[in-house]
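So, chain A:
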Amino acid sequence: MENNTRIGVFFCNCNGKITEKVDFEPIASEVKKLPKVEYVRESQNLCAHLEGELICKEITKNQLNRIVVVGCASAKEEGFFKEVLNKAGLNSHLLSMVNLREECCAVHEKSAKSAAKALELTKMGIARANNLEEVSFGEIPVNRTVLVIGGGLAGLETALETAARGFKVILIEKEDKLGGRLARVNSIIGVDHNPADLLEEKVKAVTSNPTIDVRTNTKLGDLDGNIGGFTAWFVKDGVETSVEVGAIVAATGVQTIFCPVKYGLGIADNVIGQMKLERLLADGKDFTHKRISIVIGKGTEAFNLPFVIAVKNALLLRKKFNATVNVFYTNIKVGGDNWEKMYTDARGAGVNFFKFEDNIEIVANNGEIIVNYEDPFLKGKMPGVFKVIADYIVIPEELVPAEGTDELAKILRLELGPASFFSVDNAHILPEMTSRDGIYLVGSCQSPCFANEVEISAKTVAEEIFQKLDADQVSTELTQPYVDATKCVVCLTCYRCCPHGAITIEHGEQFKNLYFSAAQMNPLACRRCGICASECPGKAIQLPDYTDDQILVQLEAMEVLP
Partner candidate 1 sequence: MIIAERKPIDEILGFLSKHQKVLVLGCGGCVTVCLAGGEKEVGILGSELAMARSKEGRPLEVVQKTIERQCDFEYLEGIRHIVKDVDAILSLACGIGIQTCAEAFPDKIVWPGVNTKFLGVNLNVGVWAERCQACGQCVLDKTGGICPVARCSKSIFNGPCGGSQNGKCEVDPDTDCAWALIHDRLARLGEVDSLREIMAIKDWSFSRDGGPRKLVREDLELESGK
Partner candidate 2 sequence: MKAASKLQRMCESGNFVVTGEIGPPKSCNGEIVRHHAKMLKGWCESFNLTDNQTAIVRLSSIAAGKILLEEGLEPNIQIVCRDRNRIAAQSDILGASALGMKNVLCLSGDHQKFGNHPTAKNVFDVDSIQLIQILDGMRKGYFANGEQMKDEPPQLFIGCAANPFADPFEFRVTRLEKKADAGADFCQTQCILDMERFERWMELVRARGLHKRIKILGGITPIKSVKAAKYMKKFVAGMMVSDDLIERLEKAEDVKAEGLQIAIEQIERLKKMEGIAGVHIMAIAWEEKVPEICQRAGLAPRPEV
């Protein structure tokens, strides 16, 4: 094809917006002189429907096989022209767009300089067109089994949601039974169910679902492959077995660490963590008319969860037991999902809220808890230390990722985000997503979250997996980088640089080099950033639409002035 490249150049004056600043004529006359340019046409409004049909005809008539559109280059128009190429029987990647409108006309005055720039941009676009390459579609066979790691609420929900979309599910749980932390909670915000009942219902639904294979006492030991074709090694009682799965969902949750020392307290029956309180309430402990102090905000500010739980339980203790509840806080984070109302309700119900900054001292004395604190609001009028006596003190636990999260991250080849939870801090990436396609997060392993969010999260992930693995064969455009095996020295540079774990070293006779091996980019896992192509020391990797040739010829087409 290289030898009979026939380029068609289509100018669009964008209803005069472009020609107002740049004359096409001198450009067109220069362009016509360029080799391989077989056709040049100017139009008023190239993205009009009729024009599209005309381009189609001209392509056929003039046997054009590279199209340059000189006008704009926004995504919408690009889509339109790609369609046109398709209709004309050309691969849609044989299109080069020159953005005269935004890069020249809209930002420069009409002048000799802007005219020169317009010509140069056009020449660059044509030079690129000369080096365009076709990109084909591929049918990738995929495994439609989903591996869910963790048998807590998040794992159960995910298993149910993915199973409901027709996937086979393997749910692994490292403990001997399903349920996770939910079994230890008294009540869930935003969910009317009793947690124990909810749990029972979910476990029942999961265990009775024939498409969900539950394996307890099982951990993920190792992982290979990519989306649609992972090989997972399970470890159960020291024995390893492998299974093929197409997607993986981590739902490993959070753990709490009770740390009274942080508040200057030791272990005592009346020093209670929020989780312990949940347990006591669920077991039916009576707090009638008790005096209860709740402290919140000393180093727990990274997440909303501890604040909301504190308010929830304050309200509950007040209402159910008519207890005297005093909440000492540095900050109240109740933004979102009707929690503000819960806070207002708590105040209305007679829960007292006291703000402190740094100065709080908690002393356990003869079964009584004494809180001494300085109130920053009252400091001006009533300076000094206030003393509040209670029967119990409730303090928040530390929230840290579940045990083994580090290890799992290594197996999954993921980097951990803030506070060592799985979610990365990046506006482009949803909390459910990871740096690797085919590996998703549900629940508190992202970062501590609420039960009602878990359901949404599970649905999102199930839907995402459904989108990605909708059939046993997935059709995808093979725009992932390709490797010239004759240049690949399997040095692993790309493998180590790929942020998406999308590269593997493959072996086989088809790789014509000394090693019969080459790096290969998985079309489903690759996100087309091109980092690998730029790192490759052998220049073996090229990213379609952005090959080195396509970029460097644009530079070559530039004029050099001393």
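The candidates came about this way: all candidates are chains of the complex that A comes from, given by their letters.
By our rule, a residue touches a chain if its C-beta (ideal position, glycine included) is under 8 Å from a C-beta of that chain, and two chains touch if they have at least 3 such contacts; residues count from 1.
Everything numeric here is computed off the predicted structure, so don't read it as measured data.
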Numbered candidate touching chain A, per complex, among 1 or 2: 1
Footprint of candidate 1 on chain A - complex, ascending: 487, 489, 491-493, 496-497, 514, 535-540
